[in-house]
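With one protein chain held back, the other chains of the complex are shown just where they sit.
To keep things simple, chains are lettered A and B as they appear, and every chain counts its residues starting from 1.
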Amino acid sequence: MTQPVLSVQDVTVQFGGVRVLDGIDLDVRAGEIRGLIGPNGAGKTTLLNVISGIHAPQTGKIFLDGEPIGGSNPSEIARRGIGRTFQTSKLFRGMTVLENMMTGLHRKTTAGIFGSGLRLRRTINEEREIEAQVRRSLEFVGMSHFADRRGTELSFGQQRVIEIARTLISEPKVVLLDEPAVGLSLNRLAEFDLLLRRIRDDKGVTLILIEHVIRLVMDVSDKVTVLSSGKVIADGEPDQVRNDGQVIEAYLGKELRARYSTP
Amino acid sequence: MSIFSRRNVLAAFLTLGILVPAFANAYHLFIANLIVIYVLLAIGLNILVGYAGQLAFANAAMFGIGAYGTALLQVHLSWPFYFAFPAGALVAMAVGLVISLPALRLSGLYLALSTLAFAQCTQWVFLHWDSVTFGAGGFKSPPISFEPLPLNKPVGLYYLSLLVAVAFTLFAQNLVASRIGRAFVAVRDSDIAAQSLGIDLLRYKALAFGISGFAAGLAGGLYSQVLNFVSPEGFDLFQMVIQKSMIVVGGLGSIAGSVIGAGAIIVILELLREVKGAQEIVFGGLLIFFVTFLRGGIIGTLQSYVPGWDEPLHGARVVSGANTASEIGALDEKQSTT
Partner (left out) sequence: MLLFSYLLLSGIATGALYALVALGLVVVNKATGVINFAQGEFLMFCGFVAWMIHVQFGLAYPFAFIAAIAAGFVLGAITDRVAFRSLAKTDIVGLVLATVGLAFVIRGTARVIWGGKADYLSFPPITSPEPLMIGTIMVVPQQMIALAGAVLILLIFAAFFQFTRIGKVMRATADNPRAATLVGISIENVYTLAFGTGAAIAGAAGVLAAPLTLLYPDMGFAFFIKGFAAAVLGGLTSLSGAIVGGLLVGVVEAMAGGYIDSSMMELSPFIMIMIVLIICPTGLLSLYKERHV
């Protein structure tokens, strides 16, 4: 079996006296869509933060395609090929949608201070190329007509799409999505589901997504990992996990576990 | 393209600038030279504060280091001006970078405080390192000449300043429209998202500090010659406030705004020259007024009423206080706990 594209091994994260993540193991194969669910406070966002470098793990290791990345700084990890979106909109407000997307290609471009300041031929060509690439990408997500608008002029759902597009445009190996469906109405959910699958199928990107919209997660994921109080309590195919007694207990409590789980 | 577009207006200023020595008296030439020097300063500062969002108060100090550096290299080491001048700017840039590197891990208030402290330390050095800097009294900067060009010193200096300022303005305009400019704005608007796209915060903050330091150093070297005199007085906190007023009045995050702001503020300064107290009240008031009511500065207003003033990555149209879904979300973020 090929090695997983992302491997988290025995990672622990502690803030003050609280163990937010306690010995987490996680292996994700290339091209997989992995759902990450669990009750509030389970440590899901912290896990994404540790993978993307915002926190360093106290113990344990993280590997991307076999290379260790645990403890590196976030921009370094991003350059190695991990992209992510956040719970709240982080489009750059001073930029148009087009400029936001071009920033997404930062790690694939090389123009330096002198090339930029002096407008050397090489820099001009690079700018033209990435602008063309961005316009193609905007077409892919159906947002070409927004290219010169500010992010704040878009609706919440549209901003979400642009943020995901911005993360994807540099073709990272793994993309971490933190509650991407927040605020989407029910009909939009189906579209979103399709979008995620299209992204995976067309680009071969591995996705890890945190979601509270259980239906979306179960439908779109290949595998689901469940976190509770900093530990992994279930890890498998959506149907398995859905009926797992521990998972039900984590969400609904002991009493309802008996009623809803299949033994 | 409309008649009053940014490009046309700036070109008109430039033409005017080139023609100034033809019809100006010594005093007007002096003022014009000051304006050009402050344009240089303001653009550098705007790149740091307006584009990269770094709330730094060290610019006046680096202005001073450039002035002292250039003049002292001439006085103590007998370097000719055309060596001392770029060297002074490089010294200013280097000192600014070294001292600010630890500060780069800080943001917001802590950065403001540490750069304020740095500025005060620099003032102290100017005042107390008598043997080198000649202390509180200051010293006369060595005379320079522009032989073999047929220019007397004030005119020659003016054209040199104009040349440097125009070159830097063009450089800055190109820079902000590029990948580097986008990186600056990304760092300003959301450093977490910027990092997630592979932008190294330290590197770009240092770059912004370095660029503004270099511009300030160049401005300082020119300033040392315009006044014929170098003393600690011109590089204090009030100086810093003047520079901040220029970019706020002109427009944070706008190159054209820096040009306009610098000109406007110098004119106001001269009109109020008699009463220092009045100067302070007016500048303070301008800062408060523009920050509160006209966040976009003059440029912001121009953008609303006159076509052709858009700039790439211009910060002015970012409306603060608008209640967009993302802003409300941002307020919530501070309390999310997953």
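Everything that follows uses one rule, which is that contacts are C-beta pairs under 8 Å (C-beta built on N, C-alpha and C of every residue); 3 or more make two chains touch, one makes a residue touch a chain.
Keep in mind that what you see is a predicted model, and the values were worked out from it rather than measured.
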Chain not shown: contacting residue from A:G17, A:G66 or A:G253: A:G17
Of B:P102, B:G137 or B:P150, the one touching the omitted chain in the full complex: B:P102
Candidate in contact with the missing chain, chosen from B:Y68, B:F209, B:F283 or B:W309: B:F283
Contacting the left-out chain in the complete assembly, out of B:N33, B:N46 or B:S114: B:S114
Sites on chain B contacted by the missing partner chain, in the whole complex: 49, 53, 55, 99, 102-103, 105-106, 108-110, 112-114, 116-118, 120-121, 124, 128, 237-238, 241, 244-245, 248, 252, 275-288, 291-293, 295, 320-321
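Note that in this section only the chains that are shown with their structure count from here on.
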Length of the line joining the C-alpha centres of chain A and chain B, rounded to whole Å: 40
Interfacial residue positions of chain A with respect to chain B in the complex: 40-46, 52-54, 73-76, 78-79, 83-84, 86-95, 99, 102-104, 106-107, 109, 111-113, 116-119, 123, 126-127, 150-152, 155-156, 159, 166-167, 170, 183, 210
Touching residues on chain B, where the partner in the complex is chain A: 171-172, 174-175, 178-183, 185-186, 188-190, 192-201, 207, 211, 253, 312-315, 317-319, 322, 324-326, 329-330, 332-333, 336-338
